[in-house]
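Please read through the structure below; I'll follow up with questions.
The complex appears here without one of its protein chains, the remainder shown in place.
The first chain written gets the first letter, and so on, giving A, B and C; residue counts start at 1 in each chain.
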Amino acid sequence: MDAATAIELRGLTRRYGYRTALDDLTLTVPAGATLVVFGPNGAGKSTLLRILATLLRPHAGTASILGEALPDRAWAVRGRIGLLTHDPLLYGDLSARENLRFHARLHGVPLGRVDELLAEVKLERRADEPVHTYSRGMLQRAAACRAVLHDPEILLLDEPRANLDPGAIALLEPLVGRESGRTRVVTSHDPAGGLAEADLVLGLREGKTAFLAPVAEVDAARVAELYAA
Amino acid sequence: MLTLAANFPDGSGYVLAAYLVFAALLLVYLGITAYRLLGLEKRLTKLTEEVDGLERQRAHDATASEHEEEVKLS
Amino acid sequence: MTAAGPRPPRTTPTRTAVAALLRKELLLERRVPQVLPAMALFSVVTFVVFRFALDTTSVEGRTASGVLWVTLLFAAMLGAGRLFVADHEEGGIDALLLAPVDRTALLIAKAITFVAFLALVEVVAVPVFVVLLLEPGLSIADVGRLALVLLLADIGIAVIGTLFGALAIQTRARDLILPLMALPLLVPVVIMAAKATAPVLAVTGSGAPGGRYLAVLCLYDLVFGLLAYAVFDFLLDD
């Protein structure tokens, strides 16, 4: 394992009861690269992200993140990973600022960073209103601030642009897009958009690897095939 | 000795009841378990047969279709 | 703002994490008061119900002690069921697991919150109980003794309530299963607390609670405190 490898999975398997959600997945993501994961609902994308986020333990195989083996050394990578899913992980009754300050304290991040980030995604004006009053776009912006609050080395993004207007997407790009310069694992249902930001592409179907290749070798038709079957 | 005789018929009913409760509990438990095990075993034999049959049929079908393809190719 | 090169793993001290969690907990309860008013109101209503169910206008001694503890225990069950709801539904537990924080920080913070909630409810409920149901005769010294018993019992209730609240939140029938599990576990607390409170609430008598009851309460708090500390991690470990 050299320093340039961010994520290394060998035969990773995770079951839910009798159902195998993720079956024998092997891949390597170099530091700074973007892995885009395609697959229909239930293909194991979210399971993969949750394992990488140390929220689920693998049932077989090995997973190594930033050189630390999961789950035994999970504590060493917590705080170096940012997770952004459909669930914003924010308390609806608290404001964005209060939520972010809470997370900043948990991560040991200076509280000043909260205001910087809120300004960056243009949320300061409504930063003190309860999160449950936010629109989908605002919510996702606040959640993205939460995900990058502690300046993570690895970002795990579950369809980060789903149902967002172009304005909101543009605001998110510097935080969670390619230009953030972080190692990223992104799930997507959008072949064109997903391929545009990928270095590596993984196709999942029913937990099994349908294809895993550099982006140059994958075209939109191959991605569409995943969903057709 | 006199107390013994006086106590005997009085207490024996309770003692008998207590031991009968124990025996009944055991019998009910064993009965239920045996019944369920028997059902399971029956099901197991039936399932094994079914699975074996299906697998044999699959193998047969697979060779047949391969054969068909070969014919088409030639 | 990108990371330059690998960084050493960092961990937030448990004390900091507990403080952050406590602050969040109090903020949430202040912003949208849910648990506290419900628990307090439940206690008062239950006292009224007891007045009619026992068909008496005032109680003292053992009966008074029993009425008080049954009410407080059931109110606590109400609170324990709500303790993790916001975190479970809004991803607070996941958020905590993503942070470089010892997971027992959650147990400690929740247990402290629960003790605080119970104490606040008692600040309302006990005076109401004294006014509505208790036969007069409570001295200042008795109030102090009562507070001591309340505190020791609250710690035990909070530890069990937190551990089993966290356990029940993941089950489908959580509102049904929590009291079923927690009430038998809390019977020793009720026995000891009721025994210790009875002389305090008696119109006549020594007034001082038996020392051994308080000792067992302490033992209970200690044993289950340590036990919860040891097993809590496993509830969060998927």
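Methods note: a contact is a pair of C-beta atoms (placed from the backbone, for glycine too) under 8 Å apart; a residue touches a chain by one contact, two chains touch by 3 or more.
Just so we're on the same page, contacts and distances are computed from a predicted model.
This complex has a chain not shown, and the name its UniProt record holds, of "NADH dehydrogenase", "Heme exporter protein C", "Anti-sigma regulatory factor" or "Na(+)/H(+) antiporter subunit A", is "Heme exporter protein C".
Taking every chain of the complex into account, the absent chain touches A, B, C.
Of the residues in chain A, those that touch the hidden partner chain are 15-19, 206. Touching residues on chain B toward the chain that is not drawn are 3-4, 7-8, 10-12, 14-15, 17-19, 21-22, 25-26, 29-30, 33, 36-37, 40-41, 43-44, 47-48, 50-51, 54-55, 58.
Contact between chain C and the absent chain runs through residues 163, 167, 170-174, 176-177, 180-181, 184-185, 187-188, 191-192, 195, 212-213, 216, 219-220, 223-224, 227-228, 231, 234-235, 237-238.
Note that in this section only the chains that are shown with their structure count from here on.
In terms of inter-chain touching, the protein chains here follow a pattern that is not a line, ring, star or complete graph. Remark: chain B and chain C have CA centroids separated by 46 Å (rounded to whole angstrom). Taken residue by residue, chain A touches two or more other chains at no position, since every residue touches fewer. Listing the residues of chain C that touch chain A in their complex gives 1-3, 5-7, 9-12, 16-17, 19-21, 23-24, 27-28, 31-32, 86, 90-92, 94-101, 237-238. Of all the residues in chain A, the ones that touch chain C in their complex are 3, 50, 53-57, 66-68, 75-81, 83, 87-94, 98, 102-103, 105-108, 130, 146, 150-153, 180-182.
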